[in-house]
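Every protein chain but one is kept in place in this view of the complex.
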Amino acid sequence: MHGYAVDKQDHLRRLRRIEGQVRGLQRMVEEDKYCIDVLTQVSAATSALRSFALSLLQQHLAHCVAEAATKGSAEADAKVKEATDAIARLVRS
Amino acid sequence: MHGYAVDKQDHLRRLRRIEGQVRGLQRMVEEDKYCIDVLTQVSAATSALRSFALSLLQQHLAHCVAEAATKGSAEADAKVKEATDAIARLVRS
Amino acid sequence: MHGYAVDKQDHLRRLRRIEGQVRGLQRMVEEDKYCIDVLTQVSAATSALRSFALSLLQQHLAHCVAEAATKGSAEADAKVKEATDAIARLVRS
Partner (left out) sequence: MHGYAVDKQDHLRRLRRIEGQVRGLQRMVEEDKYCIDVLTQVSAATSALRSFALSLLQQHLAHCVAEAATKGSAEADAKVKEATDAIARLVRS
């Protein structure tokens, strides 16, 4: 079981809310809403995805990475490298 | 009719694909997929939202802002300020 | 003269302040300051660079892009495409 499983319900709630935001965006486009208002909603959805990612990352660091650290520094280094690469993708997305 | 209406079908296609990505994320969490793989998918969905926003913004600048510019510099300045504020929200989200 | 020339002194002031922040970062690293404090300063410098870019962009849109719009839609489209590409690079940096 991965670290985030304990917060599964919270994660699913966040993702369902984000799905609702993306569906709301489709409605806005269907109804020809003003571009700037659509963009504001895109920023809100992006921000919610970011918060979800950060919450997932925190649990990953607290569980998988911290656990690897207790098994030795080679395992910890590999996990840290993997996590940093994921953070890099996130920062640049 | 706002500038983006002409590309409405393209916008809706992109948003439906993003909705699919967010639903895919829910499946991954349900199935306890590895956190790093979930984070990679979050980055992909964020990146798709960014591309959608940039496409919307380009049309907004080409239609609404350019049109305002032909009506005089006060109108153009107001539209440019509004667009820049939207870009700032986007950059920081 | 480009649009931003009128605000040249403000731009230079901002950039000198950012240069000072980057020099402050070097001092922090020299003095082995705690990583998290260094990261906080990196975020502050990044944020200042973003604000500078947004201020420059606003003037570019208000001057170059708006001016192109008064010359016809082909010129406006080329300028808008160029500005959107710059915004895309900014968003992903």
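Just so it is clear, A, B and C label the chains in written order, and each chain counts residues from 1 on its own.
The rule we apply is simple: a residue touches a chain if its C-beta (ideal position, glycine included) is under 8 Å from a C-beta of that chain, and two chains touch if they have at least 3 such contacts.
Since the model is a prediction, treat every value here as computed from it, not as a measurement.
The missing chain, though absent from the display, is touched by one residue of A:Lys8, A:Lys33 or A:Arg50; that residue is A:Arg50.
On the side of chain C, touch with the chain left out of the figure occurs at residues 1-5, 8, 11-12, 15-16, 18-19, 22-23, 25-26, 29-30, 32-36, 38-40, 42-47, 49-50, 52-53, 56-57, 59-60, 64, 82-83, 86, 89-90, 93.
Although one chain is not displayed, chain A still touches it through residues 50, 54, 57-58, 61-62, 65-70, 73, 76-77, 80-81, 83-84, 87-88, 90-92.
Throughout what follows, only the chains that are shown with their structure count from here on.
Averaged Cα coordinates give chain A a centre that lies 18 Å from the centre of chain B. Look at where the CA atoms of chain A average out and do the same for chain C: the two points lie 27 Å apart. The centroid of the Cα atoms in chain B and the matching centroid in chain C are 21 Å apart. Along chain B, residues 50, 57, 83, 90 each make contact with two or more other chains.
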